[in-house]
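Here the structure comes first, spelled out in structure tokens, and everything after it is commentary.
All protein chains but one are shown in place.
And now, subunit A:
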Amino acid sequence: MIRLENVHKSFGSNQVLRGLTLEIPKGTSMVIIGGSGTGKSVALKSVLGLIQPDHGKIYVDGKPAEQGDRDAFLARFGMLFQGAALFDSLPVWQNVAFRLLRGSLKRPKDEAREIAIDKLRRVGLKADVADRLPAELSGGMQKRVGLARAIAADPEIIFFDEPTTGLDPIMSGVINDLIREIVVEMGATAMTITHDMTSVRAIADNVAMLHEGVIKWTGPVADMDASGDPYVAQFISGSAEGPIEAVR
């Protein structure tokens, strides 16, 4: 469903993506792992058009991502950002219902609020959170609101950027379980980037190891431990010894 073909992206002299090729079949959950600065976020943002690749092609359902109606294209996606990226000036329910209050998916205000509260419940938050401002919530609650926003319009494709970064292990487990449940329940195609191996095992159907801007290994999560790939093995073990330089 999503295919990245030989994607290159540089920022000045820093070559981040150097021919990334990856395919994510429809309805599956792909987790991209890799060290900091290897281009995971750039790959994800390239699919959404937030970053323009210098070279290469990205296809969604066989169609080039940059062609066609942009609003209709983005309406198919939901995204959970690393820091949740909630809008400070809007109460929680308006953050969740943002897409439902304007644009092509606009609904009456009461209906949008109802949907927002329903989605908040889905991620384990009570209705009384709806009228609070994002700054009044803990990090874990903000992540859950971000997750509720990502699924508010029932997207076909959901992206998760470091969903458990900065959370304690229990809250990480809650978020991982929620992501897995939601992806299965909605039948959505998911693309997650993370360093957290617990998340990988909880969320992934397939895993891709990104290093120096290219995919070093990809396969089902069940095969990951026995992949035989030195990059994957080093990443799983967290060892300083191996092909991935500890000092980058």
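General observations
Note that contacts are C-beta pairs under 8 Å (C-beta built on N, C-alpha and C of every residue); 3 or more make two chains touch, one makes a residue touch a chain; residues count from 1.
Going forward, contacts and distances are computed from a predicted model.
Of "TonB-dependent receptor", "Phospholipid/cholesterol/gamma-HCH transport system permease protein", "Proteasome subunit alpha" or "histidine kinase", only "Phospholipid/cholesterol/gamma-HCH transport system permease protein" is the UniProt protein name of the chain excluded from the display.
Among A:Ala85, A:Leu133 or A:Val221, only A:Ala85 touches the chain that is left out of the view. Per the touch definition above, the residue from A:Asp54, A:Asp71, A:Glu111 or A:Asp128 contacting the chain not shown is A:Asp71.
Residue-wise, the contact with the chain that is not shown comes from A:Arg99, picked out of A:Arg99, A:Arg113 or A:His211. Listed for subunit A, the residues touching the missing chain in the whole complex are 45, 48-50, 70-71, 74-75, 77-79, 81-83, 85-89, 98-99, 102-105, 149.
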